[in-house]
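This is the structure I have questions about; it appears just below.
With one protein chain removed, the remaining protein chains of the complex are shown where they sit.
Entry: chain A
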């Protein structure tokens, strides 16, 4: 197993390299540059800035420099927020995004699995239809609708939660964004869980367990649930990577200083280094979480063995 993890980490290196290379050249192909949009920038100042950041060098040289810095763990300065390096921006924003994202993920997994299981056990009954209806609503209503509704109801009407802001990480400030992020995920997990639980309940070994007179609790939780959890495990990998790296919509609407907005802001401003930093962080999260998922698979299912 250790050997497998080691092998997977090694194969991640060429993957990352390809991603970095593709992203580097793609963002350069886009018209404009980091200092084009700013009004009132005199040509001299612009030329100075570009010279300072090495933007006048041939593209391949810039690429080589960037790779070299990256290998030393240096993401470079942000072009649009010149007071900060990209590393500093992430150091401040990433923990916030991770807190919100991880809370939403855990909430979604627990609540979604519970709802899906209840639906499966009551297939084609009222409880099942209610879960399906809620799940359909949850996955079709966009977050930019859910977020303002939460702000309106909990913040303004009932005055239970702050409308927005980070509040130095106060618990109440996190409730709104976590709920907004979690709701669509709860819907997805519930639907996945319902399907795989129905299948699991129909399997032959569940029939065996019932024929042996085992209790409902053992049949459902010990035997059916563990088999049904596998699709949820595979869903969790990409979902975790997406949630933990922040959401532009949620962070913007609730005014939270996470890193979700960097990706879009940086791309629009041609803030090359920040775009690249975001790409690397998301790629790393995706690779690591997919690896964790594969390892979890082997933990849950003894048939899965990696040499």
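In the analysis below, a contact is a pair of C-beta atoms (placed from the backbone, for glycine too) under 8 Å apart; a residue touches a chain by one contact, two chains touch by 3 or more; residues count from 1.
By definition in this document, contacts and distances are computed from a predicted model.
For the chain that is left out, the UniProt protein name among "Phosphoribosylformylglycinamidine synthase subunit PurQ", "Acyl-CoA dehydrogenase family protein", "Oligopeptide transport system ATP-binding protein" or "4Fe-4S ferredoxin-type domain-containing protein" is "Oligopeptide transport system ATP-binding protein". Of A:56, A:69 or A:218, it is A:218 that touches the chain left out of the display. Only one of A:203, A:234 or A:252 touches the absent chain when the whole complex is considered: A:203. Checked against the full complex, the candidates A:88, A:265 or A:301 give a single residue touching the omitted chain, namely A:301. The omitted chain makes contact with chain A at the following residues, 3, 6-7, 10-11, 123, 202-205, 207-216, 218, 222-223, 226-227, 300-303, 307.
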